[in-house]
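One structure, as structure tokens, below. Some questions next.
Some chains have been omitted; the remaining ones sit where they do in the full complex.
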Amino acid sequence: MSTPDGRSYRTGIGTSTADTITLLGHDLARDLIGQVGFGELAFWLIAKRRPSPPELAMFEAVLVSLTDHGFTPTAIAARLTYTSAPEALQGAVAAGLLGGGSRFLGVTEDAARFLSDALAGQVPRPRDEADWDELAAGVVAATADAGRLVPGLGHPVHKVEDPRTPVLFELARRHDRFKEHLQLFAAIGRVHPEILGRTLPLNGAGACGAVLADLGLPVSVMRGVALLARCAGILGHLAEEQADPIGMDIYLSVDRNVDYRP
Amino acid sequence: MSTPDGRSYRTGIGTSTADTITLLGHDLARDLIGQVGFGELAFWLIAKRRPSPPELAMFEAVLVSLTDHGFTPTAIAARLTYTSAPEALQGAVAAGLLGGGSRFLGVTEDAARFLSDALAGQVPRPRDEADWDELAAGVVAATADAGRLVPGLGHPVHKVEDPRTPVLFELARRHDRFKEHLQLFAAIGRVHPEILGRTLPLNGAGACGAVLADLGLPVSVMRGVALLARCAGILGHLAEEQADPIGMDIYLSVDRNVDYRP
């Protein structure tokens, strides 16, 4: 299947014929519908391999962790867009996802990249907690010396502890998925107070990044995992906005309290 | 919790305090992470009630059915946007979802609305297959007389049978979720050839709409279910585009074969 000039488009995702739909090399109707969960299929699509049950458990735990965080800027933007253009639900969902950038959803990816970079070239890997603490101390000190922040450390609301982090740690241990990225992340949690002079929480988005990196997902798609999770959260906000709208109130609250300084 | 001028914003989705995150009235860390699947949480957010196991099975079957359909316009738009702005994955995902409108993803919602409207006021409901066929025949005839198409009937590729439809029917029967919207949809499949003078397949997107309507989800959020499913499919395309890009080839194929007619 290629054009006479030889151009064709490679993919391993999906294709269809008159009587079949193929997804990831499998017959969608015969082999997937009713037999694969949606979270499982999402992992499979992103990683191009089917997750083992422990991997799937961790992946779903990350998705559930990142689905919603209340009235975030993304949820508010989605609701306002729906208020303004209710005939196009896809526009409101898209507007919400467009806030999935560096400040609010990017931490997952940033933390994963930070941990991966720190581990690159560490041969052999640390073997015990003392080794991990030593590596973590070096990484935190170097980051602080460069005037940068450690991704995954600190949270504007959860100033002492992000409640998601210990639960994700415990789950990863139970499923034997507490691998090197989580090891390093946990070590950062232990050693940073002495180096930075204050104690910060390991936040949930950072923990999610460490979990996903330990699952072997490429760093470059991790923001996508956060976006998929948030897509469900935004739909919850929009379904609620349809039934019990507050978008107009938010708009009026801003508009009526303008401090005009031309 | 309201401002001194009394303004406050109602929600039942999520909120957080310094040491808790609450989602749908439950403690996210203690009660949800690791204990609820992502598909289950998505249903819960949209419907504001937790699905029963059969409901969840049907909801996940719909999500899996709608996740991907190969190189659709939405998948291509997402890939081209990534080609052009690879630094902002959220933009590529959003561009893909923006194609989730009337022509390609809207059928699910359109079919659900069509079936719901047809059932409104049918008291008592049809009791046997002959009754359903009679109702279906009246609805199809009235739609054809008005010069409109029956949503869910026909498919540009799957001209004889959409392979998803019989699988969704079978699953719904097995889970005792073959309710009135599916009854009417199936009856339309049986009676339309005589009325329209040709035999069309009941398409998968339409079957999904009937399933979701039988689950009691509001018609106004069904496009959202299709968007959530497609979000995973788009992420699959974008992860593949990162590893094995074709976006530049698509662009050049169009640009080099311009037929310029100013």
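Order as written gives the chain letters A and B; numbering starts at 1 within each chain.
Criterion: a contact is a pair of C-beta atoms (placed from the backbone, for glycine too) under 8 Å apart; a residue touches a chain by one contact, two chains touch by 3 or more.
Being a predicted model, the structure only gives us computed values, none of them experimental.
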For this file the homomeric complex, of which 2 subunits appear, totals 4
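Note that in this section only the chains that are shown with their structure count from here on.
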The distance between the C-alpha centres of chain A and chain B, rounded to whole Å, is 23
Chain B residues touching chain A in their complex are 7, 9-21, 23, 27-30, 32-34, 36-39, 41-42, 45-48, 57, 60-61, 63-65, 67-71, 75, 88-91, 93-95, 97-101, 105, 157-161, 163-164, 166-168, 171, 204, 218, 220-221, 223-225, 227-229, 231-233, 235-240, 242-244, 246, 249-250, 253
